[in-house]
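Mind having a look at this structure? Questions to follow.
A single protein chain has been removed from this complex, and every other one stays in its place.
Showing subunit A:
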């Protein structure tokens, strides 16, 4: 059907616009690179090689994009239901901390119980941390932006300031290292698993520099589940109806509270999974600074991804690539400030182009209707 081809066309236009904005950002970025004595060409080839230059670079780009995809999803889902979740940061911390504690506290569980237990516990606590402001919003009309910001502060105090100190056994500001049985599968260890080592290309993963772990795939699964929830279930239909037009949804007999609480709970669980992955896959303990502002970057990821779960995956990979490639740029002698500046420019222009697109769509609508 031609609807189908039209959809593909609009997706391609979207992608084209995003690529265009990245190119514009890089052109503007050259001005700043000229401030240093480096050549922009060298700098950008470093950025590209760092992010996509070889197999391990690509794997690490995906590794860095994992928490961003998850926090992006955690912002995108409530956004569709008309809510602005600023609390992914706190939900991530609560989820990560819980997983970290479960990970080291239980010493004699088999892996097939310990790992799922730690993941589910982390997601559950993250979910409650997100569900609470959802509940307050639905039942008492407490604005979710204020509630989630406050819960961020409480989460930081509870986990980083207070939680770590209860459990820490070394000078490091971190909880004790998790048990082997709670750690997520790291691809660099692929050869240790006879079943997996026989897979084609398995040896490509067996590089010590590769940090990609299984949480990336959990993030992809989460995105697909959220896409299904939003676009294929009655609950998703109701959430989107409330998000677009609460009065219309009310007229349609839709109970907004249910959608709000569910959306915020799921979003908290997904943000929690971002923290879980950082603890069980990346750092192997809950440590200060592991959140790295992912919860806030997730807002940008969600908006660049048009709050569509699949768009969020692409947005997360863009940010992951900038982080991973930026490192290489720094190695090539570009000051880290300029690297950060170029990252910010890319984000800025991608976001600005979205605004431009919305403007175009509005103008088109204005012309079309009478």
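Observations, loosely collected:
Note that a contact is a pair of C-beta atoms (placed from the backbone, for glycine too) under 8 Å apart; a residue touches a chain by one contact, two chains touch by 3 or more; residues count from 1.
Just so we're on the same page, contacts and distances are computed from a predicted model.
Here one chain is missing from view; checked against "histidine kinase", "Sulfurtransferase complex subunit TusB", "Ligase-associated DNA damage response DEXH box helicase" or "Nucleoside ABC transporter ATP-binding protein", UniProt names that protein "Nucleoside ABC transporter ATP-binding protein".
Looking at A:169, A:250 or A:337, the residue that reaches the missing chain in the full complex is A:250.
The hidden chain makes contact, of the residues A:48, A:237, A:296 or A:348, with A:237. Within the complete assembly, residues 3, 6, 232-238, 240-241, 244-245, 247-255, 364-365, 367-370 of subunit A touch the chain that is not shown.
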